[in-house]
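Excluded from the complex is one protein chain; the other protein chains are retained at their positions.
The chains carry the letters A, B and C, assigned in the order they are written, with residues numbered from 1 in each.
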């Protein structure tokens, strides 16, 4: 990893949101999940990201989820809270609530739903940073936002102290390397990858950490990966990544459904199978994975050595 | 127009949201705008659509805008309220508020930000229709939602009584004709076009009405257009449309900004020039159009015969 | 239609390319098809367009097809020849061959496969117009070329005498209306729509003509439609268009295949059923439609009154 002293490094899982059979926030399961992740060695928690089904939660539910995570975490690692809202004033409102509820940083995307422009994205992040008294992460996720943050803009906002870091889920490997190279002289700026299966590669290329949804299911594995990379033991990091990449195939198990339902549904199903959360219920209008998919995911967990192992409760 | 008895027909402008210099909802301007539109002969009001900067308003502001419009309208025409939210439960929550505030129908898009699937979109609209006790319109706006509603799905939802109508801003002329053809046997289902410059053409092809943003600026013109079409006076309809299409060039005046800022900024500037609203202020992070753009828009208004004419106050 | 004196107007079908069972160009069928189209009243023939499977033909086959069409047409109507090639020099080479083989105009797209830019598209069309001694049409077909021709650029090239016309298959109804409005003062410039189901609407909006693939199957119907529009008999034009739009549903019959195979496969199958061409064989790697699809298309032909009617041979 880099010579910079990024504040947010290592494994920072985007915490999934367990639901009861009735579709309500399942507090007990969420608390178990946070404990499991902390025990697994994660160095931060990303609440209310895409993997948390944020887009499916009401404003009250969003607050409730953050409250539970902050409570269960009890200050052990930084909590980064998504403020995934369409535009500036909405992000600022949500960011203020996050601050009150105890978040240590907030994450915002470029404006979405509406069409936008680089000059407006620039202004958007500056206004948020001014208004919300917490470190601000940009979240680059074109599959959701339908625009890509430009490397030049991100680096300028970083240099101006507007951004504390970026979570890059763009899948643009060239852009990512340009970011880490460009951020080299920016002390404290964190470049985090959101991609589950190339964490070893991105760490080799100077990523500061990762926000992999799959780390909900196997935080210990990602911690080993990141530790090996920190020791420049690339053979170990790569072997661990290969195991996790095979496990990640769970997100391709379900067919005839959205990628979100298939992917998050798989993580929830795996967590249910590992005994961490109570159900694999998804937010409406998504349906939970069924029996066939659950069996296939159990097999992948088994291959990865994750079934039958004692799990902290 | 069609032999069907669609409930929602004619000109239904998506009401823009006037702001004060400080960026607050400008009640007096909004009330003047509603009066102007009603005087202009519109047959409905679409509140909280994309053209209303819905994506930029906080939840409280959304409620406030709807309240003002419903109040100013005082039951003269139906008020259709956008419930533009990312997913099902959020739409339902907003739809319930709209009902309480006096809306006559609600409008929802497919899920956005998150990835989705036809089976989930189907379930999404059915759950909303079940939960919100108002006629439900689908809003097909791929430039915002980044998925296109399938013609087959819309017609199925219409046939099943889930949808009362659709506002089509997809720009897909083939899909639109397939909709009006397919909807022919569905009494009461409204097919509305969201496109400003082809209203004559779409009415020829059996559209029930239009939701043109430009109708904020010239409701009288659109009313004449729709009336001519109802009389099968296509030459008059076409001439009116040509005049309006030339006026619509105002949305292409601003450069180096988002399409939203350029387009809605132009409408607001024109309304300011016509004396209906007080400022052309836009929601953050958009900036209002400047002097050069304002002069160009004044010229287009003049060419269209809309400057210097007495406007109701 | 417009007051301008566009050179190319009316129905100009993109002639499909009949193949033998072995996948070779079927000269006899192609000659029958040309005779059928001329008898159906078309005012031009568009050879080697997307609907001609141009992208699937070798250079020699392209020349052969054009030769047959020019021969069968024998000067009765203008023949417009596609020069659908990735970039400038390739278009120029193909354009020169088209001229030699007797084409009356050539059609080119923006550069494709490679990334391009407005300045390069501008230069591209100017270089082609300089090098090829025939009227030049631009072909705007984003579904193939993956860029959209800008209205401003097209109108500039038209004003400068570079372009003689445009075939618009972009599906962008707003852009199309801006084109016909902008072209109003350009004598001789032809704006042709490539969309099958909105020809009435586009003619109302001043299109000069249409290039509908479905006109292969029912040239008489499209001729009636265009004639009615020329007489400002919009009710008749609209009724004819509705019948044709219902017939057009044939392109949605096949599932689990490409849109090209489904659409062109349907046209070929319908022409086979009408007795004009010998087989519905498609170019590799596409497969012809099967029995179930053929039966469904026969039914659509029957509903449209096109089965059992005597067809010129």
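Criterion: a residue touches a chain if its C-beta (ideal position, glycine included) is under 8 Å from a C-beta of that chain, and two chains touch if they have at least 3 such contacts.
Fair warning: this is a prediction, and the values are worked out from it, not measured in the lab.
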Task: Contact set of the excluded chain (shown chains only) - done: A, C
Open item on the list: Of the residues A:33, A:48, A:198 or A:301, I need the one that contacts the missing chain.
Closed with: A:198
Open item on the list: Using the touch definition from the top, which of C:132, C:145, C:226 or C:244 touches the missing chain?
Closed with: C:145
Open item on the list: Please output the residues of chain C touching the missing chain, sorted low to high.
Closed with: 50, 55-59, 84, 86-90, 93, 111-117, 119-121, 123-124, 127, 143-146, 256-261, 283-287
- [ ] Could you list which residues of chain A touch the chain missing from the display?
- [x] 171-174, 176-178, 181, 195-198, 200-202, 204-205, 232, 234-235, 238, 241-242, 245-246, 249
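By definition in this document, only the chains that are shown with their structure count from here on.
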Open item on the list: Which label fits the chain touch graph of this model best, line, ring, star, complete or other?
Closed with: line
Task: Furthest chain, CA centroid comparison against chain C - done: A
Open item on the list: Angle of the rotation mapping chain A onto its copy chain B, from a C-alpha fit, rounded to a multiple of 5 degrees, please.
Closed with: 180
Task: Central chain of the complex, centres being mean CA coordinates - done: B
Task: Mean-CA-position distance for chain B and chain A (Å) - done: 36
Open item on the list: Quick check: how many Å separate the C-alpha centres of chain A and chain C?
Closed with: 49
Task: chain C residues counted as touching two or more neighbouring chains - done: none
